[in-house]
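In this view, the complex is presented without one of its protein chains, the others remaining in place.
Per-chain numbering from 1; labels A and B assigned in written order.
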Amino acid sequence: MNLPASEVRSAPAAKERRIPKHLAEEWRGRTYVYLCVLIMIVTIFSIVYFIASRGLAPFISHGVSVSEMMFGLEWRPDGEPAVFGALPFLFGSFSTSLLAAVIAAPLGLCASLFMTEIMPKLGKTVLQPGIELLAGIPSVVYGFVGLSVIVPFLRDVFPGLGVGVLAGSLVLSIMILPTVTTVSTDALRSLPRGLKEGSMALGATRWQTISRIILPTLLPSLLTGVVLGIARAFGEALAVQMVIGNAPHIPHSLFESAATLTSIITLSMGNTTSGSLHNNALWSLALMLLLMTFVFVFVVRMLERRVKR
Amino acid sequence: MRAKTIDRIATGVIVAVAVLIMAVLASLIGYLLFRGLPHISWHFLTSFPQAIKAGGGIGPQLFNSIFLLVLTMIITIPLGLGAGIYMSEYAKRGPITNFIRLVVEVLSSFPSIVVGLFGLLVIVNTFNLGYSLLSGALALTVFNLPMMVRLTEQSLRSVPQEQKEAGLALGMSRWKTITSVMLPVALPSIVTGTVLAAGRVFGEAAALLFTAGMSSPRLDFTDWNPLHPTSPLNPMRPAETLAVHIWKINSEGLAPDAGEIAAGASAVLVITILLFNLGARWFGRVLYRKLTASK
């Protein structure tokens, strides 16, 4: 990658006759490496293929229309006739993950500013390992804590049942905090020193430097972190399912039970028989999750391209 | 003067938020440990779980988690190293490399439940591996692989150019240069990253519900022949890991002390992750020191 290919090739080529063993070794290494990459590519294609083959079945063989699935408000898989409107779940997934990002983004930004600009030493020894630990805590444990602490707390303080969009978002915001923080910290650290020092030398205060120089320069990188966080929140299943309530309707308030794509899949997948319409409809939801992953990756790429420019 | 005041306020806010995050973290860990630690004992860590009676342990689950981690790593590390070497050393600039990079990115952001469902459909049902440790390990490989690839790529990239060029100048093949010159230098950061990634595997549950299964056969810890169905080492047996066990106990637990078991198991899980994090740092530092001293 870093060396021009010709340069590398010429080195062994000169001694070609003396060391055929070398070439064999190189050839074996290359094959191995290509094989590994190939396995990765096959994996991703088979994932997309298999999920799509199940997820498209309701549209192809059961005559469920795509627009009904995308914009329908009612989810009645055992009704007469069965109705599959996944909009409530899409709404639930988007609202919880966006709200989680709204909570986590400022927190993560402050944490990374703290680590890079204000008290780098304390940040590196205490805050960073702490946040990395947050990333390592399993989602089941988050769900467990959410159900035993956050839900009762919300139930006592606010009207409503405790479970709902807000409970889900709070749990998710803690889960995605490490993602947001890590990405923005990396961006802050990669900032050329001269930029900051120049501003300081001109007499700007630290906050002026941060708000006028650092943040505008880093905005795309910071947004990348937020989008990655949203992507993670969007796909999270168990922790959300435990605290969100899972009613298949669009909630009227933050404290009302709602459902996400992932929570409905975990809830019903085991209870339905494979091949049935209900089961296939759940695969369609999984397909939506998959497509959203592509959207998120695409957005991240766009942002990264702007960073490079 | 005003700018100074604003600066002070802003600094105050940032520090306050940092303190808040630390407080949340501390109370979270504190809560888990406070509720779980009293329940942890040697008996709890080693005995078998009980379905309806009190006093069950998490022995098999703990073993399963560790064994599954090892299996996953055995599959992931060679694949990840290989693909990572390709990305950093063999890939040429162009659409193909761009595409592979995209594959790595997409693979790393797949929701775990989607991977679990894929595992259920393809590994468990189509390949007929059944609910087994191997199915679970293969599903987890899907998550771990992109992390491993990135890690290897970045670590290799950070190896000083001179070392690589020196290797090539000595007439070594490129492969030889990578394996015997560059990889040793990159090893500390690869190891640190791998152990951190292992922590995530340890806590994964959503994908395993559908692939490794939600129960363990009665294990015979005196039988270490991997081909016997009740042997702990048999990769074809179903296995419930610690994270899945917490999920199951929370949701269906009938034992009178289900709450305590869940709390205890959560604490064990968090402590293990903590050990992973500290261990990774320590190990990386030791490796680094040894390597730099040897030079």
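Quick notes
Methods note: a contact is a pair of C-beta atoms (placed from the backbone, for glycine too) under 8 Å apart; a residue touches a chain by one contact, two chains touch by 3 or more.
Keep this in mind: contacts and distances are computed from a predicted model.
Selecting from "ATPase AAA", "Phosphate-binding protein", "RNA polymerase sigma24 factor" or "NADH-quinone oxidoreductase subunit K", the unshown chain of this assembly corresponds to "Phosphate-binding protein" (UniProt protein name). In terms of the touch definition stated at the top, the absent chain reaches A, B within the entire complex. Residue in contact with the omitted chain (choice from A:Val48, A:Ala104, A:Leu133 or A:Leu147): A:Leu147.
One of B:Leu208, B:Ile249 or B:Val268 touches the chain omitted from the figure, and that residue is B:Ile249. When the missing chain is restored to the complex, the residue among B:Thr5, B:Ser41 or B:Ser180 that touches it is B:Ser180.
For the options A:Val37, A:Ala86, A:Val226 or A:Met269, the residue in contact with the chain missing from this view is A:Met269.
Summarising the interface, chain B meets the missing chain with residues 51-52, 74-75, 77-79, 81-82, 125, 127-132, 134, 179-180, 183-184, 187, 213-215, 217-218, 229-230, 235-238, 248-254, 258, 290-291, 293-294.
Taking the whole complex into account, chain A touches the unshown chain at residues 32, 35-36, 75-79, 147, 151-152, 155, 161-163, 242, 245-252, 256-257, 259, 264, 267-276, 278-279.
Everything below uses one rule, namely that only the chains that are shown with their structure count from here on.
Touching chain B in their complex are the following residues of chain A: 1-3, 5, 8, 11-12, 15, 19, 22-23, 25-26, 28-30, 32-37, 39-41, 43-44, 46-47, 50-51, 54, 106-107, 110-111, 113-115, 118-119, 123, 126-127, 129-141, 143-145, 147, 149, 174, 177, 204-208, 210-211, 228, 231-232, 234-238, 242, 262, 265-266, 269, 274, 283, 286, 289-290, 293-294, 296-297, 300-301.
On the side of chain B, the complex with chain A involves touching residues 3-4, 6-7, 9-11, 13-15, 17-18, 20-22, 24-25, 28-29, 31-32, 78-83, 85-93, 100, 102-107, 109-115, 117-118, 121-122, 125, 142, 145-146, 149, 161, 164-165, 168-169, 171-176, 178-179, 196, 199-200, 202-206, 209-210, 243-244, 246-247, 250, 262, 266, 269-270, 273-274, 276-277, 281.
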